[in-house]
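In this view, the complex is presented without one of its protein chains, the others remaining in place.
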Amino acid sequence: MKKSLLWIVVLILSISMVAAFSLYGCKAEEAAVEEEAVEEAPTEEVPEVEEEVVEEETTVETWTPDPDEASGVVTIWYWDQAGFETMWNKFTEVYPNVELNYVALNSADYLDKIQTSITGGLELPDILLGEIDPRGKLLTFDIWENLDAEPYNVDRSKLMDFVVPLGTNPEGELAGIDNLMCPAGLAYKAPLAKEYFGTDDPDELSAMLPDWDTFIEEGKEVKEKSGGSVYMFATIFDAWRVLFGQNPQPMFDGNKLINIDVFEEVFTRVVEMMDAGLLDALATWSPSWFSSFTDDNHVFYPCSSWGPQFVIQPNDPDSEGRWRVMVPPEGGYYYGGTIWGVWNESKVKDAAWAYINWTIFGDGADVYREELGYFVPRKDLYAGEFDYSPYDDPYFGGQNVKELLFKTIAPELQVRPVTKYDESVNDVINLVLLQIEKEGITADEALQNFKAELPNMIPDVEIVE
Amino acid sequence: MFKGVRKWAYIFIVPFFIGYFVFQLFPNLYSFYISLMEWSGIGEMKFIGLKNYITLFTTDPYFIKSLLNTAAIIVTSIPLTIILGLIVAVMLFDEKFRGRRFFQLSNFLPYIVTPVAVGLIFNYMFDWKAGIINKLLINLGILKDGIDWLGGDLFFTRFILVLLLVWQNFGYFMIMYLAGLSSISPEIYEAAKVDGSSKINTFFKITLPLLKPVTLFVVIISIIGGMQLFDQPYLLMMGTARGLAGTAGGPNRTLLTVMWNFYDTAFGPRMNYGLGAAITYTLFIFIVGFSYVGIRIFKGRDKEL
Partner (left out) sequence: MKRRFSIATIIRIIFLVLITAACIFPFYVMIIMGTYKSEEIFKGIPLLPSNYLIQNFKNVYNSGFLRFYFNSFYISILASFFAVLFSAMAGFAFAKYKFKGKNILFNFVIVTLMIPTGLGVIGFIIEMREFGWVNTHLPLFMPWIASSFGVFLMTQFMKDGIPSEVLDSARIDGCSEPRIFMVFALNFVKPAALTLTLITFLQAWNNFLVPLIIINKQSLFTVPIGVFALGDLFRYDYGAIILALGIATIPQIIIFTIASKSFISGLTVGAIKG
């Protein structure tokens, strides 16, 4: 291990150089060929195209694959095995020839695994998913079937208007469809509300807390009365979730970050709450956050349409009647959701689509609602007077949470368009929120740090003041 | 030499080198090729020469920081591990000592446990609000409020990582030193005793210099391993909150190591494979460089080692 060591390093490096350059020689041509194929590179602004498509649709029926013909093994990577299998078992009663290859995957690893599989040229799952955060990026990949085109011919007009842009790729094609609507409110612990606000009734409470200024004032009192042990939110991230969701203006126009004032506004609010001592410091989705559902120290939690059955009840299973959901100060927001689409190189497109079609446009929609409490975003289901009365929930003290979310909150909801930068922006937001929480920086510093860090994650970003 | 024997030497090494070529050299060369490209992993590649490497040292916001973080962690954890490993080895180096095997085994245990488990456990133990350490300290009246160990505070958070690394590795060092101690001839100690050298004096003047090869070995191994540090900081930070799209490096990127930066650059939202490959190649050069320097520092003064 003396001088020859150095020589070997030099040798390896120079071999690599030569090899790389010679490789480059042949790869360049390939790249050129590929380039033509990828020429219509994704652009961000295509809402016009969208509308055109909408108009020429309508006459064609959405494709329903023939149960006798659809067959094969459908692969899916997913993170809710129990829920999915409930649906799938019902589905195979209609489509008996379709088999399932279920691969359990943590949702945090989904984008990574898709990305690396594309890069390595590996097979993707036949049914593609897109959670709200990585969705914008996933939609820029050329992996989705165009659901507007033959043979799918999805009738966009049957879907709730707001979900169409959420599943549209940058070319303006419908790539995936949300399987549930996610209007969200605030869940709270009724006994705490009763103790500190004098009422546990959701409507009265909403009336008591019409805006965030009042909310903060009340929060300070709660803090005082409880001797500092009771927080309004368990974490700054929960507060951010609600506040940022209530300002659903688009973040980007191409590579331009517009509406920086939204960030300014929300940073100001969360810093205000932080300073007032309203926010505890349990990281969202961490064990301590989960376990806080059973304690008496945190009042409010963000709660989307999937929250009651997937978050609150599993984490506080023995407390029937302890929880309620209300309209947050200054209104509802949209939180979560997953689009479902078909991989464009799948060998079992008909079977994959058969499942998605069945869950959205077929009888599966009812199974979703009855078994999992998912409300599928199909207009006709809620046309006229939809009867929410079967959904009175004893766990929520008899409150009809579905009615609150879907009837009261949903109609006025705006949804922020997804972009390929969402993940990166979230990363930066997380960073800054932690700085607020841990170091107590001011709202102004938060905004400056946000602006300074963003170009590191998105090199071509342009921040419009 | 025997006839026809040499041929067998080549036959014996060929499988290794074929395996190396197929499973490592080719992928590594491919990465080098990528490092000269602007490539997101998807779509076209664009040849940009050494631009990625230049970027690392000029405009890239995280590379230098991650390098300094890694260096800081190595520089604090290696000496501590050495000291602790050496002390325990010296204490255990006594054939008559009955509990020796038990202590050896239990001190080595952390080295063989799955990093995933280590990350989860430490993450839980040092959790600000729910962690057992804070709860114990508060219950015992030592603290009034819990310390936010993993909150990105430069001191505390690095302290916990260093603690984890020392905890995990000192057993390995201990075993190395035990072997080194047993290879020192007892006569040397006898001679020292005759000369009237005190125990402490003997340790510093005789034992320690004789253990130099061991120290050199563990230092080199630790530098090579430490420069590639990824699992431990990643799992320590992400252990329990994987659902939350965590910031690479944890709060304030306090624990952003070079390899973590590589994974985040290539596989994270930035999807910059070219830059990622450049990071690892540059790291390789640093590892070779540091190892070389490490060897020089230890070997340079007395040539006979």
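To keep things simple, chains are lettered A and B as they appear, and every chain counts its residues starting from 1.
Everything that follows uses one rule, which is that a contact is a pair of C-beta atoms (placed from the backbone, for glycine too) under 8 Å apart; a residue touches a chain by one contact, two chains touch by 3 or more.
None of these values were measured; they are calculated from a predicted model.
**Q** For the chain left off this view, which of B:Y62, B:W149 or B:Y273 is in contact with it?
**A** B:Y273
**Q** Thinking of the whole complex, not just what is shown, which of B:L80, B:L120 or B:I147 touches the missing chain?
**A** B:L120
**Q** Write down which of A:D80, A:E371 or A:E403 is the residue touching the left-out chain.
**A** Answering carefully, the residue with contact to the hidden chain is A:D80.
**Q** On chain B, where is the contact patch with the chain that was removed from view?
**A** Spelled out for chain B, the touching residues are 1-2, 5-6, 8-13, 15-20, 22-24, 26-31, 34, 41, 84, 87-88, 91-92, 99, 101, 103-110, 112-118, 120-122, 124-125, 127, 130, 132, 135-136, 139, 167, 171-172, 175-176, 178-180, 183, 213-214, 216-218, 224, 227-228, 230-231, 240, 242-243, 259, 262-263, 266, 273, 277, 280-281, 283-284, 287-288, 291, 305.
**Q** So that we can see where the missing chain sits, which residues of chain A does it touch?
**A** Residues of chain A in touch with the missing chain: 1, 4-5, 8-9, 12, 75, 77, 79-83, 101-107, 109, 112-113, 116-117, 119-123, 125, 285, 287-288, 290-291, 294-295, 306, 310-311, 314-315, 317.
FYI, only the chains that are shown with their structure count from here on.
**Q** Roughly how far is chain A from chain B, centre to centre by C-alpha average, rounded to an integer in Å?
**A** 37
**Q** Quick check on the complex: what are the chain A residues that touch chain B?
**A** My answer: residues 1, 5-6, 9, 15-17, 19-20, 23-24, 27-28, 31, 34-35, 38, 41, 106-108, 112, 115-116, 118-119, 133, 137, 141, 237, 280-288, 291, 423-424, 426-427, 430-431, 434-435, 437-439, 456-458.
**Q** Touching chain A in the complex: which residues of chain B?
**A** 28-30, 32-33, 36, 41-47, 61-62, 124, 127-130, 148, 151-153, 240-248, 251-253, 267-271, 273, 285, 288, 292, 295
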